[in-house]
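The structure's right below; bear with me while I get my questions together.
Note that one protein chain is taken out, while the other chains of the complex remain in position.
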């Protein structure tokens, strides 16, 4: 049983945890982040990807709105390659209360959110998919954010400052002595191996699992776990985020992301933070609501559905769902429960993760006697890819493959381009739907953090497009023949990958997606007989 | 609007439609085959699967598929094989006859299934295979050389070898060798590789690179791209050059064996005087009582109608385009025939499992004459015959029977249409 030593163990590889890791590292505090699955295993990859302008909260909670706006502007600056500055659109239908729109315009102005009324006719011409019944529409500075990329950028930046991060390690016990944290026990979730780490402090950033982590230290945190389902459409329905101009409700936001559009979301209280199975009834309800803004929504292809669990903090038990505050809570367990060395950060939004991290690390640093100020709002997460590198990329990957790869790879782009320059076979697009090259897949497979095909998928987007991985999964497996972790158990790799995809496809199994699925049963069963592979 | 007249109208150019047209033409009927696109044939292995595993032990590959099909027919009268069992053998002979004449011989394995290697190293049971795929006596082979091309992104010899090695069918001392060939092209698709291998220099290159690896008693496995043209026997030529048998394995589409079969059939049909209309979609039908009087077809050009004595519905399942679906709703797009969806469950929880998926079984119920029937077994349209993947009750991907059902039912429909008097 190996033992390591750090000042702080951060639990949870979501936006909050990775933000904290970076902040700690930049202040010179030694830290290890542990994540039970792959990075973004939790809510930070199962969300809408909307970088709020604050518009959605302006009427109800101006403080939250201002926080969003401020963080929105910071992230555009420090993480420009993770943010797609699409702009937003708030549209009202005849059935929406006009008084709300008035209140909203005023509240936005008060919160500093710039809005502008749009000409409906022009808007409809630009996006024929929108309902001709729209009565009023305003633009806002909303944006789309790539959660997954942002998390990795945080980790890469933190690693440059000396921090450590392990995925597929679950915090399984907390050691305490004399009313203080002394260390933690970790369990490798792939092979069950147990290790321990000595530390002075544990920061619980486990999102919807925060209650479980607190329980390991014998404490209680009340979380409301609120499941939300999202639908991914096969293409960009609009180039702007579309919101409904009315008090926030279910299924009323469309967010364009790269090649797709996400529609969401619902709100259902759940017990288990692992409840990420979207139900058919949720899908149906969402389409019913989405149809109001986009009447022909049923004709558009949905490629998958997925769900995440909002970690809502409940200071006083009772209120549920959307009415609970989105503001976060920083819990100092020394003060609250008398346990030294444990801090929990819960609730909040993706948009405000950096601020949450800043506040958390301010507290942690104080306790550790470190008074270095926070710099995460100033220092960019990644160096932008140079235009020279982009040009070189264009030569090997073409348009728009070179740009998509640069967005995904950030700092690693140069290496991937160089490899493709040296070896032309590395230029081939393995994932033709999302334009992921052999070179990129090879690089990611070898980065040390990728253990399954799904890990590669999340990092590269291979298998996330229209065909949902039918072709690229086999190619990827083939190309990884010389990587030791991928040489055994082809059936397991493919099965895990396909089953993961299937969870998302099954609730939207109709139309073209059903055709696609029949094609993939043809390929994997009829052609390859994988349902019986190695059975003899 | 123009109206075209024909005796038999076949809708769909999959294997079932082409078989139907071929058989109906043999009866001297005026046959028109109209299709929106190509069928699933070119996505398949190019082999004719009849039945893969033992009915009572679905993990055990079966010997003779006929014995199993007989069981299926007895146990499950709603399986498509129950409707076409009478013509099964006859249809296979007819099919082999057509292929043979054009030099694309389809072989059976003496009444037993073949077990043929795939690109992932599994062995797939199938009944008829083209010569280029029919690996003989795999259990006696001393060396298997798997030849991949570095520029082809759809074939990886290592994957094949890793898994094939585990097969108990091989001799324990069988040696598996990976060969990475270079084509000299920047990138290859199955069709461009096939084209290269049709050229003598392409063959020479392959032989030169492979020869040093070949030991006595070896066979070589290639991706399914040994030429497209049927007048050049690429497999034979390379085999001669290497002095050992070479074969194609099953792989992802695009793959040539299915493509060759499709080209062969289309050409055959045209030579038999069948009018083939491509790129046109049948969008609806005019029905009077329990007969169809004409159908409407739409191309990129204009809409026209076609009237026939007999209409053969060979539009396939979801992939082929015969069925369309919305949440909770499935329709057959031309005649609006009822679709049997069993207990209403569409899919299984596990993506890969021996159960397969209900949606693959969805289809139209028919009687012994392939006429569509309703829940009370009453004929809905007496001059419409249903074939292939349109039929309810089989799970092609798990049972391994897709092309078998298509072939036999297409044949039977063509035969029945040929018997209709003018």
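Quick notes on this structure:
We just call them A and B in the order they show up, numbering each chain from 1.
In this section, a contact is a pair of C-beta atoms (placed from the backbone, for glycine too) under 8 Å apart; a residue touches a chain by one contact, two chains touch by 3 or more.
The criterion applied here is as follows: contacts and distances are computed from a predicted model.
Missing from the rendering is one chain, named in UniProt as "Anaerobic glycerol-3-phosphate dehydrogenase subunit C" (options: "Anaerobic glycerol-3-phosphate dehydrogenase subunit C", "Spore germination protein B3", "ABC transporter permease subunit" or "Iron-sulfur cluster-binding protein").
Which of B:164, B:266, B:285 or B:313 touches the hidden chain is settled by the complete complex: it is B:266. Residue A:235 is the one among A:106, A:125, A:160 or A:235 that touches the chain not shown. Within the full complex, the residue among B:27, B:131, B:167 or B:192 touching the omitted chain is B:192. Within the complete assembly, residues 2-5, 32, 34, 36-40, 42-43, 151, 185-192, 194-195, 228-229, 231, 253-255, 259, 266-267, 270-271, 275-281, 297-304, 316, 319-321 of subunit B touch the chain that is not shown.
Against the chain not displayed here, subunit A makes contact via residues 128-129, 234-236, 239, 256, 258-259, 296, 299-301, 398-400, 403-404, 429, 432-433, 435, 465-467, 470-471, 512, 515-516, 519.
Rule of thumb we're sticking to: only the chains that are shown with their structure count from here on.
Remark: subunit B residues 40, 43-45, 49, 53, 59, 118-124, 150-151, 153-156, 158-159, 162-163, 166-169, 186-187, 250-253, 317-319, 321, 324-329, 346-347, 349-354, 356-357, 359-360, 396-398, 400, 402 touch subunit A in the complex.
Listing the residues of subunit A that touch subunit B in their complex gives 280, 283-284, 287, 298, 424-425, 428, 430, 438, 471, 474-475, 477-479, 481-482, 487-488, 490, 495, 498-499, 501-502, 506, 509-511, 514-515, 517-519, 521-536.
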